[in-house]
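Read through the structure below, which is laid out as structure tokens, and then see the notes.
Apart from one protein chain that is not included, each protein chain of the complex appears where it belongs.
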Amino acid sequence: MLQIKDLSIYIKGQLLVDNISFSIKQGEMFALLGESGSGKSLTALSIMRLLPANALYGNKSSICLQEKELLDLTNRQMRTVRRQRLGMIFQDPMTSLNPVMTIGKQLSEAVQGTPDKEELISLLEKVKISQPAERLNNYPHELSGGMKQRVIIAMALASKPSLLIADEPTTALDVTTQAEILKLLRDIIYAENMALLFITHDLALAAQNADQIAVMQKGCIVEQAASKQFFKSAKDPCSKKLLQSLPDNLHLDLANPSNEQILSAQSLRVYFPIRSGIFKRTVGYVKAVDEVDFTLNKRETLAVVGESGSGKTTLGKAILGLLPEARGNISRGNDRLQVIFQDPFSALDPKLRIYDSLVEGIRHENDKDKTIDKLLAAVGLPEEYKWRFAHEISGGERQRVCIARALTVKPDIIICDEPTSSLDVSVQAQVLELLTKLQREYGLTYIFITHDISLVRLLAHKVIVMYKGKIVEAGDKEQVLNSPQHDYTKRLLDSVPSVVA
Amino acid sequence: MWQYIFRRVLYAIPVLIGVNIITFALFFMLNSPDNIAHMQLGSKHVTKAEIDNWKKTHGYDLPLFFNSEQHSFTQTIFWQKSIRLFVFDFGVSDGGRDIGEAISDRYLPSLSIAVPALIVGLFVNIVTAMVMAFFRGGYIDHWGVILCVISMSISTLFYIIAGQYFVARVLKWVPVSGYVDGFYSLKFIALPVLVSVVAGIGAGTRWYRALFLEEISKDYVRTARSKGLSEPQVLFGHVLPNALVPILTGVVVIIPLLFMGSLLLESFFAIPGLGSFTIDAIQNQDFSIVRAMVFLGTILYIVGLILTDISYVIVDPRVRFN
Partner (left out) sequence: MVLLWTDVLLFLLLVLLAIAIYGILKKPYLRERLQDSCSSPIRVASVLVLTTFVVIGVLDSIHFRQDNKVLSVLDLVLLPTSAQMESTYSAPFATELFVEHMEKVDAENIVWVTEKLIHVDPLPVLYLIGLGLIVGSILGFLLLLIAKRYFHNINTAATVSTYTIAITLVTLKILMLHYHVLGTDKVGVDVLYASFKSIRTGLVIGTVTTLVTLPFAILFGTLAGYMRGWVDDVIQYVYTTLSSIPGVLLIAAAVLTLDAVISRHDNFFSLMAQRSDMRTLILCVILGLTSWTVLCRILRAETLKLREQDFVLVSKIMGANTLQIIWRHIIPNLAHIIIITIALDFSALVLAEAVLSYVGVGVDPSTYSWGNMINSARMELGREPVIWWSLVGAFSLMFMMVLSANIFADAVRDALDPRAVSHVAN
């Protein structure tokens, strides 16, 4: 149905997509897999012809949709194709809907002609939105992220397109929602006999859902195969590396925890007041963390698992002592705490050199330069990096700098708040290896906050599962993962895509 | 909603008290009533008796904060000149006129210039900015921006003087200045409005264009395009309603201030409005009028802020009262 031949894309003279070819058959789910910057999103946009204004197609490029060459069409003809034959789903449902227009109006724009209410309702029913009639009058901000993504899918489906393009449709969503949305997409494709181009960075997601897989790297397709084939016998070194970096295929040498208790919390609570009325009286509380207890031994890793809004990050901040609202008991003795954050962009001051960022923690030492060199070596970075600015190094390197900075104060406990979730899988694997290596060498204790339960299997000793501010399940890793008691834990485990499964 | 407005009005009271204290300090602490009398009476050879007489007739003979003779706070300059502003009792100007009366006589001519200038200006700016955003990156846009920067760099005074010279003196299309009530005021209003629109076009268009371009770069516009909508549909259906949120709320805040009129336009075109009233007062150093106008302007600005917050709720579904 869709044939792409020799597609090249230049932006400002830079070759970003290099001569790629692939084709998608009707009723097929085709996954285009690649790490950030590999050119996969550009490829998606180029099919829609929605590339930024400064982008150029290469000379020999050809995109054929049902025997029609899209690159030869006029803008007006292309609009008709977009309207009738193509549908696209974007990564971030939060920003992809017009905030000042009702769902109903935005949906009706996608339908040809002037649709009546029943038609719109049936579209929303198709994507399994509850109370569809009411939703038509809602504005986007009144819906949850998953619901918004369903609305966008409904819009993409409205004109019964032959090809659906989904650009990382679930990256911004929680794991449980992600599983539901993907199941929905798969069901619709097969029911309506459409084709789906599924752009993703997540190998496991592609493995579980796609029929065909193409791996992109630096603008080229390095390997293309049927999904089952691919996971059995990937040939290209790049795809092999991707496969090996998957948490399921990784193995880390964990440290042996001692019996010495280093940190404990009893009935820890963080209630944020809700104020309202003329004098801003407190009318209620948001219970971000509610009656949380745990203990932690030296050299142990405690994983805190939960989805967004479960209170896991607030818990981390409360332990660090950053929240005046926190109540309850934390006994941490004289142990020093440090933190590594999710977003390495925000974690390093953009105006400081790496050296200045690191030196902030080294106060009472004579040879600061030597300490910095030693720490950089410990996290696997060359010495000369200390003179760089944060924007001059890559995301993974930035996270290594953050780890080095945490080590400057010789901490006993490091709280890792989703330290790898903004990194590519291959980089994630390296950072995780680094973390466990440092744990063994420096005798560190970790609190590892994550939404990704597959990482728990990899590096945790103990787990607590949080849901709406409360601990719903806690215990040793094996116990929680192998025989979950609580419904939510089961659901979480079920939603995790796995290559092995 | 009423609760919200009530709360906003409540918040405004401390601000008004603050403004009152600032103006009081400016006008009465830095200069004593004797200095004011000296300034008003002008020449250096005024007798003590003349000064006392002036102070008595203008109510400056009272003590500043507390009248120890009468044991009252009300028989003081602070009470008579400042507190009474709160009930819109503006008192008498240093020149002897009733300020409240002057305000009620003069706000209509002010509005007859300011309102059409605002509406026409807004319309022209939005349309030109829309055209430039439609042709973004092209020649029209490129030269449009350059023209905007040039027009921003020209003094308002130039627009007024040049407009008056060419349109009124050389072409003789409209009178140079003046004002009458009723329908014939149109010919007196046309030129000031035109000048005001032309003078504002550069900055306005450039700002609105920037707003439009910012909206155009957002994700929902890409979604709209992927639905197969045409460029005008995207611009008018999606970009404009979103960009109107900052535009409208930026306009709402100045609507109450339109009552105050424009100092420059009214003075150049001899419009008997509040703007020329203010400028005359400044030039005659009439402190009473300036003080009254400061207070009035502040109240109108605060009303504008409250209206802005309300208009946010109306135009942007994401914002709720509270």
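For clarity, chains are labelled A and B in written order, and residue numbers in each chain start from 1.
Quick note on the criterion: contacts are C-beta pairs under 8 Å (C-beta built on N, C-alpha and C of every residue); 3 or more make two chains touch, one makes a residue touch a chain.
Not measured: the values here are computed from a predicted model.
When the whole complex is considered, the residue among B:T76, B:Q164, B:T249 or B:S311 that touches the unshown chain is B:Q164.
The residue from A:L136, A:L315 or A:A347 that touches the chain not shown here is A:A347. Think of the hidden chain as still there; on chain B it touches residues 14-15, 18-19, 22-23, 26-27, 30-31, 35-36, 39, 141-143, 145-146, 149-150, 152-158, 161, 164-165, 169, 206, 209-210, 213-214, 217, 257, 260, 263-264, 267, 278-279, 282-283, 285, 287, 290-291, 293-294, 297-298, 301-302, 305.
Residues of chain A that touch the chain left out of view are 317, 320, 322, 337-339, 341, 343, 346-352, 357, 360-361, 389, 391-392, 405, 409.
Keep in mind that, in the parts below, only the chains that are shown with their structure count from here on.
Averaging C-alpha coordinates per chain places the centre of chain A 50 Å away from that of chain B.
The touching residues of chain A, when paired with chain B in their complex, are 48, 50, 53, 76, 79-84, 86-88, 90, 92, 95-101, 109-110, 139, 141, 152, 155-156, 159, 276-278.
Within the complex, the chain B residues that touch chain A are 3, 6-7, 10, 137, 218-220, 222-230, 233, 237-238, 241-242, 245, 315-318, 322.
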